[in-house]
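Notes for the one structure printed next.
What you see is the complex with one protein chain gone and the rest in place.
And now, subunit A:
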Amino acid sequence: MTDWPGYIGLILQGALVTVELTIMGSALAVVVAFAAGLGRVSRFMAVRALATAYIEFFRGTSIFVQLFWAYFVLPFAGITLTPLQTGVLALGLNVGAYGAEVVRGAVKAIGREQREACIALNLTRGQAMRHVILPQALSLMLPTFGNNAIELLKGTAVVSLISLTDMTFQAQVVRAQTGNTLIPFATILVLYFLMALAISWGMRWLERRVTRGLDGVRT
């Protein structure tokens, strides 16, 4: 008789790792996205070049290549990371590069008249960005950020290949031990889908909050 409650517990443990990775990866991605996205619209050429190089590099090579590279090659350069750190780093930097383009696009989409109004009011560039441009740009970014977060969640499955015990890894363990394939994989497919739904609901809620008070400013 197979110990199903035990195996389901194993998968739930993996689910916890997946959630953890998604949250930490997203946090890193948001920070990096704003840094690189604002870097791309900077006044200084060096900053723009640096941000562009980062974005093109991480969007150009695939997340799997980055993950494997970080896992296998970095130790030779004397940097040893745990699989969890490697996963968060690779996912965060990769999705952050996509997010940076979203930040840049949203900031650029704010009308010229807003910038001119800031200059007329004698706001510094920092103040203009913080109090005028970003609050409006944020509502433009959120829907795409939601999609990016779901992409990140889907990307976490790959960390199972560098021996991190996430949901996909645990499903493989269950498959190996029970010989049953349908139950573990169907279970985790449903769990991933529920997590993706949770992200898109959360994002919609956040969108409503952020756009509150902006009614009539933009459509």
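Keep this in mind: contacts are C-beta pairs under 8 Å (C-beta built on N, C-alpha and C of every residue); 3 or more make two chains touch, one makes a residue touch a chain; residues count from 1.
Just so we're on the same page, contacts and distances are computed from a predicted model.
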| item | value |
| --- | --- |
| Hidden subunit of the complex - UniProt protein name among "NADH-quinone oxidoreductase subunit L", "Pyroglutamyl-peptidase I", "Ectoine/hydroxyectoine ABC transporter permease subunit EhuD" or "Quaternary amine transport ATP-binding protein" | "Ectoine/hydroxyectoine ABC transporter permease subunit EhuD" |
| Touching residue (missing chain; options A:T2, A:S62, A:T80 or A:Q127) | A:S62 |
| Subunit A, residues in touch with the chain not shown (by the definition above) | 56-57, 59-66, 68-69, 72-73, 76, 150, 153-158, 160-161, 168, 171-172, 175, 181-182, 185-186, 188-189, 192-193, 196-197 |
